[in-house]
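Quick one: the structure is below, questions incoming.
Omission of a single protein chain aside, the complex is shown with its protein chains in their original locations.
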Amino acid sequence: MAKKVPVQVTLNGEERAEFVESGATLLNALRGRFGDTSPKGGCHQGTCGACSVIIDGELKLSCLTLAEACDGAEIVTTAGLATNSAMHPLQRAFAEGFAAQCGFCTPGMIMAAKALLDQKPDPTREDVIEALSGNICRCTGYEPIIQAVLAAAAASPHKAA
Amino acid sequence: MIRLAKEYFADQRDDDLKQLGQAFHRSDVPGHVTGKTNYFADRSFPGMLHLKMVRSPHHHARIRSIDTSEAEKHPGVARVLTHKDVPHNVYTILILIQIGPEDEQVLAADKVRWKGEAVVAVLADSERAAQEAAAKVKVDYEVLPAVLDMEAALKPGAPIVNEYHGQNYYRYDSGACRKVRFGDVEKGFAEADHILEQTYRSSPIEQAPAETTGCIVVPEGNDRFTCYTNTQALFFSLDNTSIILQMPGHKLRFVGGTVGGGFGGKVDVTTEPIAILASKLTGRPVSFIYSREEEMQVSSPRAAETIVIKDGVMNDGRIVARYVKGYTDAGAYSRHSPYGAQKGAAHYPGPYTIENVWADTYCVYTNRTPSSAMRGFGVTIADFALEVQMDKLARLIGMDPLEFRFINAYRDGDMKAHRQPTEGAALIECMQEASKAANWPVAEKYLRMSSYKGG
Partner (left out) sequence: MAIRRGRGVAAVNYPTGMNLGGDPSQALVHSTPTGNFMVTLSSVDLGQGLKQIMAQICAETIGVPAELVTIDTGDTDTGPHCMGTFASRGTHRIGNAVIQAATEARQVMLEVAAEELEVNASDLETDGTGNIHVKGAPQKAISIFDTALAAHFKRGRSISGRGMFLVPRSYPEVETGAMKPATCYAHACTVVEVDVDDETGEVTVVSVKNVFEIGRALNPRMVEQQLVGGSWMGLSHALYETTEPYYPNREHGGTDFNQYLMPGPGDLAETEIIVLERPAADGPYGAKGPGEMCANPQIPAVANAIFDAVGVRIDHLPITPERILRALRAQAAPAGA
C-alpha cells in the first residue's frame, strides 16, 4: 500500500482536501480523487499539453506536477471557468469558432490560452502561437484554435470600455 | 477559410434543404469546451486494477520460459496473466468478415514476432505497482534472426515471420497478390512514345490521436461485463472479444462512441479482450490504457509501403499503359493489412482513364509492429506515388502537369480498370477550380471540359 498524504487546495474557487497517494501526479489526483476530469491525460510525460492547469496563476502541466507539492495552492481548471453556467469568453469563442473536434485537447488549449490572456489581454497572433506551442491537437490543424483565442481576446470586457 | 463553389453541378442539386447545408453549432462542443464531455477514461471505479503489459524486447525470438513468480509476490499485485489464461489465444480480427487465417497471439506463447509484442499482463492496485511488478517478470528468450525489410522477406529462404501463413506474404484467393488486369499492358508499352518506371517508398506513420487507446471494464456482478472503450467500432470489438474469450456476446456490453480522435488507430482489438478477461478472473474493475510510448511504437501504425509504377505515355499526353506493383508492410500479423493492400489494388490506376492496366498488391510480413488502418488506408501512399509519377510524366514529355491530368482524367461512363463504369466523376471540375484559385493557367479547352458523359 502506497503511503497516502493529505492535500488541501482551492480548486476552482472551492476549498477541497483529499488524501492522495504519495508520488501521485496532480493530473491523476485531480481526475481520480478530486473528481475533476477536465484535465486530460494525453501522454503523462509532459509533451502534449492536454493536462494543462493553472496553479497560483501559472500555467503548469499537471502530469509533471506532484500532487503533494500543491498543498495550499490555488488551482484553476477548464471545469471551473464557466460562471453560473455562463461560458467563459474563451469557451464561447472555441465553441462558436468550431475550434474543437474530438475535444480531447480542448481543455488544455483553453488553459494555455487563459494563462496568456490573463497576462496579455491583447495578444498578437505570434503571442497566441507561442502560448499554444506546448499543446498538441491532431484534429483541427490549429488555425481555428488560434482564431478562437484571438476572437476571445477581442471580445473580452476590457475592450468594451 | 471555406468557400462553397455553388456554380459547379448546380443542375444536379436542389439547394432547398432546411436542416442540412446549415452551419449549425455542434451539440457536443459545449461539453468539449467546459471539460464535461465524458471520454471512456473519465470514469473511475472503486477497487479498480491497472493493467501493464510485459512486452517483447526482441524483434523475433523463441520463448523458452516465462517466470511470473516474483511479479505475483509484488505488493499490490492482484493477478498475472499469460497465454495459458486466454481461452482462444490465437485470433485475427478480420475473421468476422471471413478473412483468415487466425495468425496472432493475444499473449505470446512460444514465440514473439515483433519488438513490443504482448507477453504477460500484470494487474495491480496502482499503475506504479503494476509497472514495478511487470519489471519482475522473467522471460527467457532465444533470439531468432529477424526480417525487417520487405525485399528480404520475399527472398527465397528468408526466415518465416509468421508460421500461420507459411510464407512471408498474405495468400489471397488470387494468389500471392490481389490482381487487376485490364487491357494489354505489354501492347501499351510497345506503342508508347516513352516508358517511365519509378519506385516510391514510405515509412510507417502513427495515427497519434490525442487520446491513447484503452478501455475500462466493470464486472456487473451478474456475469456480464461492461467495457467502456474508445474503439472505432463497438460491435466489431465486442464480437472479436467474444471469440477470443469464448464468451457469448450477451455477456458483453460495450459502451463508447465519444472518442478523442481515432484516424484508424483504434480499429484493432488490442485492449478489450485482455482487460475483460482480467476483470472476469479477478472480479474487479480493470483499466488498460496505452501509454503514449505504447501508442507510438506498439499500437499499429500506417504501413510502410513500396510502390513501383511503370507507365507508357504518348507525346500527346495520353497514358497508354500503367503497371503497378504495391507492397504493404503488414509487420508480424495481418490485422487489417490484407484488406488495406487489396484496397490499393482497387484504387489503381488512380482517377485516370487508362486502357491498359496491370496492378499487383502484396501484403508482406516482417518482424515489426503490425500495421493496420490509418486515414486513407491503402490509398494515401498510392496517391503519393501516382501523383508524383504524374508530375514526372508531364515533365518527361514537356507538358504542363495540370494540363497533363486533364488529358487523362476519368469522366462519367469511362470504364475503370476494375471494370466498373465511372459514375459521378468530378476530378475535372476540381482541377478547373484549382487552376483559377491558384492562378495556374491552363488552355481554354481544358476549362471547357466536363466530367459528364462525352464532356
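Which chain is which? They are A and B, in the order written, and residues in each are numbered from 1.
Quick note on the criterion: a residue touches a chain if its C-beta (ideal position, glycine included) is under 8 Å from a C-beta of that chain, and two chains touch if they have at least 3 such contacts.
If you're wondering where the values come from, they're calculated on a predicted model, not measured in any experiment.
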item: Omitted chain's touching partners, listed by label; value: A, B
item: Options B:V86, B:V139, B:A332 or B:A425, residue touching the unrepresented chain; value: B:A425
item: Candidates B:K136, B:R178 or B:R335 - the one touching the absent chain; value: B:R178
item: Candidate in contact with the missing chain, chosen from B:T68, B:N162 or B:Q232; value: B:Q232
item: Among B:A190, B:V388 or B:A443, the residue in touch with the chain that has been omitted; value: B:V388
item: Contact set of subunit B toward the excluded chain (per top definition); value: 1-6, 8-9, 12-13, 17-24, 26-28, 59, 97, 115, 148-150, 173-174, 178-182, 198-206, 208-209, 231-236, 238, 252-264, 266-267, 292-293, 296-297, 301, 304, 329, 339, 342-343, 345-347, 350-351, 359, 366, 368-369, 373, 375-381, 383-388, 390-392, 401-402, 405, 409-410, 417-420, 423-427, 429-431, 433-434, 437-438, 440, 451
item: Footprint left on subunit A by the chain that the document does not show; value: 43, 45, 47-48, 98, 101-104, 128-130, 132-133, 136, 138-146
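What we mean here is this: only the chains that are shown with their structure count from here on.
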item: Residues on subunit B engaged by subunit A in the complex (per definition of touch); value: 1, 25-26, 28-39, 41-42, 44, 75-76, 125-126, 128-129, 208-212, 259-261, 263, 291-293
item: Subunit B contact footprint on subunit A (complex, rising order); value: 1-2, 21, 23, 31-32, 36-45, 47-48, 50, 77-79, 81-82, 87, 90-92, 94-96, 98, 100-107, 110, 136-139, 143
